[in-house]
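A single protein chain has been removed from this complex, and every other one stays in its place.
Chain IDs A and B follow the sequence of writing; residue 1 opens each chain.
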Amino acid sequence: MNVTLKVWRQKNRNDAGRFVTYEVKDISPDASFLEMLDVLNVDLVKKGEEPIAFDHDCREGICGSCGIVINGRAHGPGRGIATCELRMRVFRDGDMIVAEPWRAKAFPVIKDLVVDRTGLDRIMVAGGYISAKTGGVPDANAIPIPKPIAEEAMDAAACIGCGACVAACPNSSAMLFVAAKISHLALLPQGKVEATTRVQRMVEQMDKEGFGNCSNNYACEAECPKEISVLHIARLNREFIKAKVL
Amino acid sequence: MNQLIAFYNSSIGKKITMSLTGLFLCTFLVEHLVGNLILFAGEEAYNSYTEFMVSNPLIRAVEILLFASLLFHPLVGVLLWIANKRARPNKYEVYKLNENAPLASRITMLTGGLIFVFLVVHLRTFFAPLRFGDVHPSAYRLVQEAFSDGLYSAFYIVALIFLGYHLRHGFQAAFQTLGLRSKKYIGLLDAVAFIFWFLIPLGFATLPVYFYFFFNSASTAAKAMGVN
Partner (left out) sequence: MTLDSKIPAGPIEKKWDTHRFNLKLVNPANKRKYTIIVVGTGLAGASAAASFGELGYNVLAFSYHESPRRAHSIAAQGGINAPKNYANDGDSIYRLFYDTVKGGDYRAREANVYRLAQVSNNIIDQCVAQGVPFARDYAGYLDNRSFGGAQVSRTFYARGQTGQQLLLGAYSALCRQIDVGSVKFFPRREMLDVVLVDGQARGIVARNLVTGEIESYAAHAVVLATGGYGNVFYLSTNAKASNATAIWRAYKRGAAFGNPCFTQIHPTCIPQSGDYQSKLTLMSESLRNDGRIWVPKQKGDKRKPEDIPESERDYYLERLYPSFGNLVPRDVASRRAKEMCDNGYGVGPTGLAVYLDFSDAIKRLGRMVIEEKYGNLFDMYHEITGEDPYKTPMRIYPAVHYTMGGLWVDYNLMSTIPGLYVIGEANFSDHGANRLGASALMQGLADGYFIIPYTIGDYLATTKFKAVAEDAAEFRGVREELSAMIKKLMSINGKKSVEEFHRQLGKIMWDNVGMARTRESLKKALEEIPKLREEFWNNVKVVGESNDLNADLERAGRVADFLELGELMARDALHREESCGGHFRVEYQTEDGEAKRDDEQFCYVAAWEYAGRDKEPVLNKEPLTFEYVKPSQRSYK
């Protein structure tokens, strides 16, 4: 199949950036979107042009590196997938595809489709952990955890930190990302000990990074490759109120 | 105090302000609707109800809270809106929020803004004369006259549709922000939310419909009979 790709090119952080249009020919519908970019990039290199920079690594939807807004949707059309899992078969022959980077003040563009998401790491550094020292912990079976609780914690822990929630949110809010970690750790008995300080510090850092506010659009949940529920945001709010008010 | 300011200043704190003021306004809506429905009980009942409302000191005290909410809710809303716009300085070329978020959630600023305009008009039509002026001949007549104007009734109903949309998003969002939405209660909340966004505006809408179509025609018919 053939497609027309309109893609954001930006040399570096300070460059203004612009869209450039490319014709991509003879792509297999079974190829992934990123493989389509690979093919285009080899062509560009051969022509002596710079290939399109984009983050990617595992290409199986778990590392969270990739992230492109495709035709106005974070990770492209479809539910529960990362960009690397998007297959060309969802497009039609001759389609025009617009590819843009995640856009948020907290995610400055580094180059083309590559953005700086280290803000998410700084939120994690501000308390997204349990202070368990290496060694000196009880036997793994010492604390039984009810299966439904463990399952719910796992649902939240499945977050891959790709930032699609921020990209999809009209307010560039990182609430779903923060909520996933808060919820995961607040559900588990091991995590409850530090729950009060954790939620306050992580929310403070989130605000400092310049993410927007949650206005409960739930676009984040719709675009999350791991389909993390917004009910975790409710838990984050609950934890925050508990910490601040109670 | 510092703690409280810090709480308010956080993104979640602001949202909680939104939800608390919003929910307070929701309780007011219930009270207001009950009051309005007294109109169906006849002129005398309604007039004594309005008399009670403007003279009772407790109601007066709550009124202050109400106006504070009426100002604070949109004010914080606008502040959040501005902050949210700033969080994405560069816009998307193509952005299909419509495929990810329900309509009501995407137009809260619009619906909220229109409700605000409506409120100004509404307060001028009803509240100001009732509360500060001398209503002649009666509160009931004031309402009846206002709704006999087709344009005004239509405006009122359109505003109610916007209110419905605003509530449709706002009501459940308030519970989400307060951390009360959970797997266990989501069913119950959704049911209550439905009552709110659907039945409350519908209840309000019965009045202009009644006064414009039925009350009017009833009195016209009487007039016509008198002429005959």
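Convention: a residue touches a chain if its C-beta (ideal position, glycine included) is under 8 Å from a C-beta of that chain, and two chains touch if they have at least 3 such contacts.
For clarity, every value in this text was computed on a predicted model and none was experimentally measured.
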{"item": "Chains shown that the absent chain touches, full complex", "value": "A"}
{"item": "Residue among A:72, A:128, A:170 or A:212 that touches the chain left out of view", "value": "A:128"}
{"item": "Listed residues A:99, A:114 or A:220, member touching the removed chain", "value": "A:114"}
{"item": "Residues belonging to chain A that touch the chain removed from view", "value": "11-12, 27-28, 30-32, 34-36, 38-39, 41-42, 44-46, 48-51, 53, 55-65, 80-81, 85, 87, 89, 110-111, 114, 116-118, 120-121, 124-135, 137-141, 143-147, 150-151, 153-154, 157-158, 160-161, 184-185, 188, 190-191"}
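Methods note: only the chains that are shown with their structure count from here on.
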{"item": "Interchain centroid distance [CA atoms averaged], chain A/chain B, Å", "value": "37"}
{"item": "Complex interface listing, chain A residues touching chain B", "value": "6, 8, 19, 69, 71-73, 77, 98, 100, 103-106, 168, 170-173, 175, 203-204, 206-207, 210-219, 222-223, 230-231, 233-241, 244-245"}
{"item": "Chain B - residues contacting chain A, complex", "value": "3, 7, 10-16, 80, 83-84, 86-97, 99-102, 105-106, 108, 169, 172-173, 175-183, 186"}
